[in-house]
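Of the protein chains in this complex, all but one are displayed in their positions.
Up next, chain A:
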Amino acid sequence: MVVLSAARWVRSRLSDRFWRVQEVLKYARHFRGRKNRCYKLAVRSVRRAFVKSTKARREKKRFLRALWITRIEAASLEHGLKYPAFISNLAKSQVELNRKVLADLAIYEPKTFKSLAALAQRRRQEGFLAALGDGKEPEGIFSRIVHHH
């Protein structure tokens, strides 16, 4: 912008209005209705769209975790285990896999997931024996805990 004296500044007119409007409209091009063409409506819609996308980043984490849990539940039910049993027994066997990885394994490596389900089932049985047997039987093999110091 050229620096003019105050008297001339008052008389100079805006010349790049087109580009200032396009900066906003380019984010509204895929909207529905008049708000993808008319600047006045587009300004409001674009601002709301940005605000929603910022707030949705926190929701996305919750949504994806729920999706993973659904998938793991479906996969473990195919192998005869319910989700709470699967997750708790896997944690007791010190398998520290998170839900994202478990869901990916269930989709792309079904045999690995089957073996993980079998491990959880075995640990579950050993847990029942330890709780109900009470005493003389030796501790289960998969119930042993490895201590990393």
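FYI, a residue touches a chain if its C-beta (ideal position, glycine included) is under 8 Å from a C-beta of that chain, and two chains touch if they have at least 3 such contacts; residues count from 1.
Basically, contacts and distances are computed from a predicted model.
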Undisplayed chain, where the name is taken from the UniProt record, one of "Large ribosomal subunit protein mL43", "Translation initiation factor eIF2B subunit gamma", "Superoxide dismutase" or "Serine-threonine kinase receptor-associated protein": "Large ribosomal subunit protein mL43"
Contact with the hidden chain (one of A:Ser12, A:Gln94 or A:Thr112): A:Thr112
Interface with the undisplayed chain - residues on chain A: 75, 78-79, 106-112, 114
